[in-house]
Structure formats: C-alpha cells, structure tokens
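The structure under discussion is supplied below as structure tokens; questions concerning it will follow.
Selected chains only, in their assembly positions.
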Amino acid sequence: MFVRGLLDSPVVQKTLTELTERLLASYRQTGGINHLDGKNLPSRHAIALIVQDVLRVLCPGFFSDRVIHSSEVALETATLMDSVAGRLEREIFKSLDYAPPAGTNRALAGTLARQITFEFLEELPTVRDLLGTDVEAAYNGDPAALSQDEVIVAYPCIEAIAVQRIAHVLYRKDVVLIPRIMTEWAHGRTGMDLHPGARIGSHFFIDHGTGTVIGETSIIGNRVKMYQGVGLVARSLSAGQALRGQKRHPTLEDRVTVYAGATIMGGDTVVGAGSTIGASVFLTHSVPPNSLVVNEEVRVKVMEKKRASAALDFQI
Amino acid sequence: MFVRGLLDSPVVQKTLTELTERLLASYRQTGGINHLDGKNLPSRHAIALIVQDVLRVLCPGFFSDRVIHSSEVALETATLMDSVAGRLEREIFKSLDYAPPAGTNRALAGTLARQITFEFLEELPTVRDLLGTDVEAAYNGDPAALSQDEVIVAYPCIEAIAVQRIAHVLYRKDVVLIPRIMTEWAHGRTGMDLHPGARIGSHFFIDHGTGTVIGETSIIGNRVKMYQGVGLVARSLSAGQALRGQKRHPTLEDRVTVYAGATIMGGDTVVGAGSTIGASVFLTHSVPPNSLVVNEEVRVKVMEKKRASAALDFQI
C-alpha cells in the first residue's frame, strides 16, 4: 500500500533508472558472470523434470498416488518414454552445441543428440538391475528398514544413487553439463554430492548420507557401505585445472565400510577389500585388505560435579 | 523444433517401442523395485501437505503472510483441524492396510485409522508444550538469535524437531511408513535426519544441524544441545535385519553438549549427565557424568614462508 503509489513518482523512477544504468555498465565491464548472446545452456528446470520421469520409469508404481495395474503399465511406460526421449534429446543437443565432443562439430550435433538419447534409453534396464541391488543392500543393511518398499519410498540414498547411475551413463558418452546438473539436483534434495564420473559397483548403500561426497574419479567396488559426511576427495593442489582428467580420488575395493565423517583423499589411495574406516578418520594413504583404521583413543576427563556447567564453557 | 517433427517418424517410433519392450521385460524379471497391482502406499505428497498444516496448528500465525487476529483464530483452527483429520485418516488407513499391527487385521483398518487420527490430534497440545521449550532453548542458547519469533521463522532445527515430535506420536502407535516419510520430508529440507523412533526430552536444541543424525533407538534427556554433523548411530553389524527392534543407538543424559561432527555409537553407550563431547570425536563406549571428551591434541607444523603454496599441496 505505502509503496505502490510512491514508486510511480518521477523521483523514484529517476533513481531506479540510474541504478539500472550502473548494472548495465557492470554487465559491460565484468566478463565471467554474464551469459548474453551466447549459446543456449541446458535448462536446469527441464532436466529436473526429466530426471523425475526417468525415476518413475526405473521404479514403476512407486512415485504415483495410486496403484498401477499390470494391464496399464505398458501404455504408461510407452507414453513416459516418448515424452522423456523428446525432452532429453533437446537438452543433449544444447549440450553438444555448447561443447562438441572431440572429432565432431556443431553440424553433427542434431544427429548425435538423437543417437545418444537412444543409447541412454537402451541402458535403463541395466541401470534398473544395479539399482535393485542397491535397494536390497539398504534393506539388508539397516535394521530400521521395514521393507524394500519403505526403502524406495523413504530412503534418500536410493534417489541420490539412482540419479548418479543415470547421470553416469551420459557422462560416459561425453555429454557435458547435463550429468552434473542432474547430480546437483539430487545433491540439493539429499545432501549427497555423488559426481557423475564416479564408477560405482553393485549393492551400494549410503545410510543417512547428508554431506557425503564422492569425487569425479573415485572407483567403488561391490557391497560398499558408507555413512553421512564421508568424503572421497582430491588433494587441493595449487595445480588446479592442470590436473583435469587425471585420477585424483581414491579407490575402495569390495566390502569396504566407511563410518560417518571419514575423509579419504588422493588418486593413489586404495582401501583394500573388507576394510573398515572409523568415523572422522582422515586417510591419505593406501591400506591393505581387511584393515581396521581408527583415530587414536579419545581423552576422557571427568570434571568435578560443581564444574558441570563450566564444562559447557569448554576451555580445552 | 528439430525434435518435434522427427519423433513422429515411423523409424523413431519403432525404436521407442523396442526400448519400451525392454523395460517391460525388465519389470517382469526384476522383483524388488516394481510396485504393480499392490496395495496403495501412503502418498509422500499428501503427507508433506499434512505436515505443513500441522506445523501451522502448532505455531499459529507464524507461517502465514498476514497477521492473524485472536478473533479469527478459532475458526481458522477448526477449519484446519477438519481438513487435517480427513486427510491424515486416509493416509493412516493405507499404512494399516499395508502392514496391519499385531493383533489386528485389514477389516479393522478403517476403524483403527479413525481412532489413531483422533488420538494423534489429542496429543498436539502436548507436542506444542514440548516445542515451546525447544524454541526457548534455541533462543537462550544462541547469542545470534534476535527473538523467539526469529527462531521460529528462520531456524531450521525448529522445523526438524517439530516434525520429529509429530512423527514420534504416530510411531508410538505402530503406524508404519508415514512417520519416516514425515521425517524424511524434513531431512530433505533441513539436512537433519531425526528418526521418528528416537525419544527426545524437553529443551532440545540443534544449532545449524546439517548432517546431524539421530538413530531410531536413541534416548535423549532434557536440555541437550548439539551441532551440525553429530551422529547418534548404530554399529554396522553384519547381522543386519536380525537386530530389528533392539536398542542399537546411544543414550544421552540431561544437559549433554555435543560439538560438530562427533559420532557416538552403540546401544550400550551412555553419555553421563552434564558431559561435553568435542568436535569430530568418535565415542564407542560410555562416559560418566560431567565428562569432557576430546581427541588428542592436533599437530601444528609451521612451514617455511616460501613453502606456503606448497603447503596447499598437502603431502602429509
């Protein structure tokens, strides 16, 4: 109310015009954070909708408010596939047009976008098989889980891992931007930052998962289990972009368990099969199979009773 | 543009039909991640809307864009209660139909759903009382807080704890799926994974909270304070589902403070009243009242000045 009328006044309009002019001058001066007259970037919003439809294809009947009957699933799936194919092809075209893969050029982008879309859809049954092992691992690994249905409906790791496996298919086909936009969509929803480049085996379970990070060149074996806040990360080398493409993140062999908040660093670091890494460990070198890796014992100091509240003041 | 016309071509349609056929074959072969011809699962979307309306009932006037006057609060509350009651009963019915509690059967689901809905609504004043102590604890505990109003409007722990307390009421009545769907809704929004099974005392405060995990069988006393990334977790026993129902998560007595990233593990672990647990500690055994638990001292190594950038290369 108090605003409406005044904003139309000549003085206010003059000020707003000046403020806009400053911004336009800033657009002309500052390079990196403008995107004007450029190529179309893939749309975050369109990709979010595509990912959700692909999840529906992977786990039919789970993300709908009503029961789906066998008799209708064929028609529903055909309709969904048709819709996903068209929309995904459009986004892949933008991506190829933005950064054509080596050995191709923009003229081929249309043909290539269609081909990659079909190859992607062709791999969905394989992705489903892997995802089925992840659901099984979550159910078997968590005594709090009631049923595999509950795992799919309520465990955020299923969504995060499914999206990583979907994005990984496109990553392997040298599509840029889209895979990362997909996993960042899941990152925002689940707190799990699983890079599309990571190679992840079957029966993978991340319990709770908020803050867990798996870097681009990580390799993870079968039946690996990890918790919230675990990081498979790279050394922060001053070399920066010079390391692009090199293996910078660790390898976890089969049946490794990593507890909450542990950080495992470096492209040469290999955690041997069957090993367990304790919470908050910072591991920067390889360990042999069946290792148990923990921090030094904690110090426990019992304060006098009258100092109980002072203990909260926490002067170490 | 380039996609629209071509998708209608016979060749593309043939390919899409084949790809759909592969998926349908996969649905027939892979069991666990289909939900066809089954019972109706509770709807995640409907439950998210119910939770938001219950939050409005708990903190009247806070989640509306205009001031609510005392004269209208009676009518608004009655309308909201009416709406919540009908929708919640429908979701509880689906849950009881999916997994009837011991000693009941599907025929009783309808009657039981109504009864549980009323019992749930009856407990809301008690939940409000507890939540009021949580708001008080957040305000008193955080010098950055301006007022209790700001705490309710801007502190994510209030939303996460409120939803846990709501879900806990249904959990105690043996309703499955819905409580976990509720807390996972809050987990996605706040990064706090507070299991509906946990028993939590009054004046509970989680500052920042992203990545904090409280497991199903945790017991937390009064006036406990914790920070982001804290985990009250279970041992990852190979026994898995065999442990269902056992106490697997720790007990924190009154006035315990747990700093960021600390992990406390195991159903037998009891942290005595008035204790303080330092950041990144991994505690797997009990400690007496008034304990101060910290990691060993960190090592500090000062590099030569010219090695400053090399220090970033971080070869430990």
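Chains here go by letter, A and B, matching the order in which they are written, and residues are numbered from 1 within each.
To be clear about the criterion, a residue touches a chain if its C-beta (ideal position, glycine included) is under 8 Å from a C-beta of that chain, and two chains touch if they have at least 3 such contacts.
Values in this document were obtained by computation on a predicted structure and should not be read as measured data.
Every protein chain here shares one sequence; 2 sit in place, and the complete assembly counts 3 copies in total.
In this text, only the chains that are shown with their structure count from here on.
When the CA atoms of subunit A are superposed on subunit B, the rotation angle comes to 120 degrees (nearest 5).
Work out the mean CA point of subunit A and of subunit B, and you get 21 Å between them. The touching residues of subunit B, counted against subunit A in their complex, run 2-4, 6-7, 12, 15-17, 19-20, 22-27, 30-46, 98-99, 176-177, 180-181, 184, 187-188, 191-193, 195, 197, 210-211, 213, 215-216, 229, 231, 233-234, 236, 239-246, 248, 255, 257, 259, 261-263, 265, 273-276, 278, 280-283, 287-296, 309-310, 312-314, 316. Contact residues of subunit A toward subunit B in the complex are 57-63, 65-70, 73-74, 77-78, 81-82, 85-86, 89-90, 93, 110, 114, 118, 121-122, 124-125, 128-129, 131-132, 135-136, 139-150, 152-156, 189-191, 208, 210-211, 225, 227-229, 235-238, 257, 259-261, 278-280, 284, 294-305, 307-309, 311-312, 314, 316.
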